[in-house]
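All protein chains of the complex are present and in place, except for one that has been dropped.
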Amino acid sequence: MAEAPVLAVRNLRKHFVQRKGFPNPVTVTVRAVDDISFAIRPGEAFGLVGESGCGKSTAARALLRLIEPDAGSVTYRGEDVLAARGGALKLLRRKLQIVFQDPYSSLNPRRTIAQTLVEPMQVHGLARGADALARARALLDEVGLPAAALDRYPHEFSGGQRQRIGIARALAVEPELIIADEPVSALDVSIQAQVLMLLKDLQARRHLAFLFVSHDLGVVRWFCQRVAVMYLGRIVEEGPVEDVLHEPLHPYARVLRDASPVPDPALRAALPRIEGEIPSAANPPAGCHFHPRCPRALPACRESFPATTEPAPGRRVACHLYPAEDRASVR
Amino acid sequence: MSAAPAPTGNGAEAAAIAEDSPAPRRGGLARLVGLFNANWTSWAGLAMLVVIVLMAIFAPLLAPYDPLDQSILNRLKPPSADFLMGTDAFGRDVLSRVLYGARISLIVAIAAIGLAMVAGGTIGLVSGYVGGRFDVAMMQAMDVLMSFPSLILGLVIVALLGPELRNLIVAISLTAVPPFARIARAPTLAVKERAFVEAGRALGFSHARIIFVHILPNVMSEVVVMGTLWLATAVRVEASLSFIGLGVKPPTPTWGGMMRDAFENILDAPWIAIYPGLAILALVFALNLLGDGLRDATDPKLRGE
Partner (left out) sequence: MIRFILRRLLAAAPTLLAVLTVVFLIVRVIPGDPALVILGDQATPEAINALRARLGLDRPLHEQYVSFLLTALSGDLGQSMVSGKPVIEELVAVLPHTIDLTLASLLLGVVLGVPCGIWAALHRNRFIDYAVRIVSLLGLSFPVFVSGIFLLIAFALTWRLFPVIGTADLNDWGDRLHKLVLPTIALGSVMAAYIARVTRSSMLQSLSEDYIRTARAKGVPWRVVVWRHGLRNALLPVVTVVGLYLGILIGNSVLTEIVFNRPGLGRVVVAALTQRDYTMLQGLLVIYCFLIVVVNLLTDLAYGFIDPRVKHG
């Protein structure tokens, strides 16, 4: 618990500003990521869950600077990721890698698997020539593909195999943290399990930390140790996976949990249904964004966005039901 | 092409991977050749082009006379056994001049289009990749350049810079830059949204590496097909400029220039005009046949047919 985090994100923000219409343009601001904070410890798998459009993928890209965030800070082992440039940024890129959702578009169709795996090593000066090829072969073996794959092109592989190649490419630069952006949701269910097993295996063997972005609570429950729940650009609850998914504090987390299939039929009681439409992130409701759909909304929810409190050790929630001074009432 | 490689690892995983494999598919190049093959006209174009290129290269061996040799005795001779295509007003052998004339046409067209491909392709790639206001400004600039009729623009540039081989190449390539910029930009916009470009950035690749190593190969086929078709245009424009009198200076034989000279004696000696005219036509036609076939082979819309 006391171990220093490998990645700390503080008040990260990304707003998209669009100007639409002629001749009187209207400015629309989409608050895709609005002041989110979390920290990932070494070797830990941290889940980021939420419905599609809640900003979880944007958050993942913003902290890697694949899109430049507007505000906030991201530190990797105390180093400022957002301020880094040139060689320092390149070094950080080695340490933070990403695995994409779509295994079809994430590999360049015109490049062989060998080229795809060797190129990152060369760019970072890790290996070249026969040495690099040997390392590529070892990487393929590690992700469960034969060395014969080296000379082939991506279109010769299935989705699951491509995802393994994408993972091998991320491993080629020996990262310490991998951001997995819905890494299995584009795959068949039977393949999903295999790729998840592989990731779990790599996590243990290489002591990798993960930021695991997903909408699938079942997968997150199995893979992650801690989880944060996002709703319309904000983190509404964060804590250990078991606690958050079994006994959610925030009404949205509860609704999300109830909506996802639970393997135990005994738990499937009469559950409150989620009401109303998901509001747009371009025009979120005032106060707590969730209040129009919330079964337990208070008058205060309309007025102001709740501060984040820590009702129990290691658990954080942003909800007016849990005021800061009222820590004892949860248990 | 064989099926996916046999996987190692534990048995269940191997089985699932094998099952997950897509049907074997023909590679890009093989498919291209197949489609190209299906079109006999593109082979005809390629054959014609090869013949003309060989004629240009081996002109010194093939030409019966020196293309510059004047002969007062043999002025305006109609085609005969001695002069297969007749002679011009200076008694020069038309056949020899047609053979040598192919050189200028090919050099100008290849150099101009090569230049336009590199310049326009780079503009399109960078503009599409960078996007935003830079992209808008670049494309606006291309639109402005395109709103001049290309022959007129070429005419003005050559006339002002002076009719030399180098200026001719620059002028023709300048008129061809906007279409190449456009043809390279469109697929760049699509390709840059693919995750492998994002992966490259996450891996710390430079923008230059992403553009030229990763995006360029995905854009290349469109640019090359366009290049073949524009070679035809370049040959035509070069001949037209020479005909107007703004081509490579005489006495160097150019097809357009020969037709210009022939114009004075068109009543008495039409052959001086007919043969270089047919030569221009043959080269442009060959390039068009080839480019057309290539385009059919690469156009995804036509693939389904």
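Letters A and B name the chains as they come in the text, with residue numbers starting at 1 for each one.
Here, contacts are C-beta pairs under 8 Å (C-beta built on N, C-alpha and C of every residue); 3 or more make two chains touch, one makes a residue touch a chain.
On a predicted model such as this, the values are computed, not experimentally measured, just so you know.
K.L.:
Which displayed chains does the hidden chain touch?
P.N.:
Answer for the hidden chain's contacts among shown chains: B.
K.L.:
Out of B:Pro67, B:Gly120, B:Gly247 or B:Gly277, point to the residue that touches the absent chain in the complete complex.
P.N.:
B:Gly277
K.L.:
Of B:Leu155, B:Leu168 or B:Ile183, which residue touches the hidden chain?
P.N.:
B:Leu155
K.L.:
Touching the absent chain: which residues on chain B qualify?
P.N.:
Within chain B, the residues touching the omitted chain are 41, 140-141, 143-145, 147-152, 155-157, 159-161, 232, 236, 239-240, 243-244, 246, 256, 259, 262-263, 266-267, 270, 273-274, 277, 280-281, 284-285, 288-289, 292, 301, 305.
The working rule: only the chains that are shown with their structure count from here on.
K.L.:
If you average the CA atoms of chain A and of chain B, how far apart do the two points sit, in angstrom?
P.N.:
Inter-chain centre distance comes to 48 Å.
K.L.:
Which chain B residues qualify as touching chain A in the complex?
P.N.:
That would be residues 1, 4-9, 13, 16-17, 20-22, 24-25, 27, 194-196, 198-199, 201-205, 209, 213-214, 217-218 of chain B.
K.L.:
Enumerate the contact residues on chain A facing chain B in the complex.
P.N.:
Residues 61, 64, 66, 89-90, 93-94, 96-98, 100-102, 105-111, 119-120, 123-124, 141, 144-146, 148-149, 152-153, 155-161, 166, 169, 173, 188, 190-191, 194.
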